[in-house]
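One structure is given below, represented as structure tokens, and several questions about it will come after.
The other protein chains are all here in position, but one chain of the complex has been omitted.
Then we have chain A:
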Amino acid sequence: MRTAGTYLLLVLGAVVTLAPFLLSVQTALKSPQQFASEPVLTPPAPPTLENFAELFGDRYDFVSPTVVTAQVVAVILLGQLVFSVFAAYAFARLRFPGRDALFWLYVATLMVPQIVTIIPLYAVFADLGIRNTFWALVLPYVFGHPYGIFLLREYFKGIPGDLLDAAKLDGAGTPRILWHVVVPVSRPILATLAIITVVTHWNNFLWPLVITSGRQWQVLTVATSALQSQYNSNWTIVMAATTIAILPLTILFLAFQRHVVRSITITGFR
């Protein structure tokens, strides 16, 4: 009885959680004619991909924002992984003057809200003449984030010293130790950091909104927002756009959910 009640509530929660996703996908699969003429909740009959075809066609050109977003995320991901490994290794395994003060500075920057940095960064980027460029989108994030460095540092501290000493005795320099010892034993935490980074930057909105203008460097979130304000009642097209913006992350999430769930409980990321 108690079990049945628990399941009922859990399923109810799942329905409330999933309903908006399912409704948006089913609307994206309807023809505009069907959407206009039939009740909102009727299933698409027959399901059609015409909204997606139109979305990626000449008029809306969602190809460009999808490609731009993927490129931005890829470059940021590479930079964050490499430079976070560098910094985290220095903090975790090397002795140098100023280490604790520097680490404190890194952690303290976690207090800075995005909305506060956006205005000065806009001013600096405008002065440098790199507003509305690819580099404007990636530069603020590509050098590593204190959160990732903090996360990796904790993990690197746990690597057995013997392992690193053995590599040093074999004459390996820091680059080789990083690549051949640290990276291989740190795969789970690196996967976690990679997912955090992809999710954060695939979803980023405010900075791209501010620093880009026009179509050339528009990312998916900004394109979706623009599409909605421009074609307010064209919901079948708008829902096709939200599906495209959500789907890749959902797949990634379902594939790596163990890592994601673990990373959330470790870091409370975002």
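Operating definition for what follows: a residue touches a chain if its C-beta (ideal position, glycine included) is under 8 Å from a C-beta of that chain, and two chains touch if they have at least 3 such contacts; residues count from 1.
Keep in mind that, in the parts below, contacts and distances are computed from a predicted model.
**Student:** Match the chain absent from this complex view to the correct UniProt protein name in "Cytochrome-c oxidase", "Carbohydrate ABC transporter membrane protein 1 (CUT1 family)", "Transketolase C-terminal domain-containing protein" or "FAD-binding protein".
**Tutor:** "Carbohydrate ABC transporter membrane protein 1 (CUT1 family)"
**Student:** Check the options A:Met1, A:Ala101, A:Ile115 or A:Leu169 and report the residue that touches the missing chain.
**Tutor:** Answering carefully, the residue with contact to the hidden chain is A:Ile115.
**Student:** Could you tell which one of A:Pro46, A:Pro97, A:Gly161 or A:Pro184 touches the chain left off the display?
**Tutor:** Checking each option in A:Pro46, A:Pro97, A:Gly161 or A:Pro184, the one touching the absent chain turns out to be A:Pro97.
**Student:** Could you list which residues of chain A touch the chain missing from the display?
**Tutor:** 3, 6-7, 9-10, 13-14, 16-21, 23-24, 27, 35, 39-41, 79, 83-84, 86-87, 89-90, 94-97, 99, 102, 105-106, 109, 111-124, 126, 139-144, 146, 149, 174, 199, 202-206, 210, 220-221, 224-225, 228-229, 233, 235, 238-239, 241-242, 245-246, 249-250, 253-254, 257, 260-262, 264-266, 268, 270
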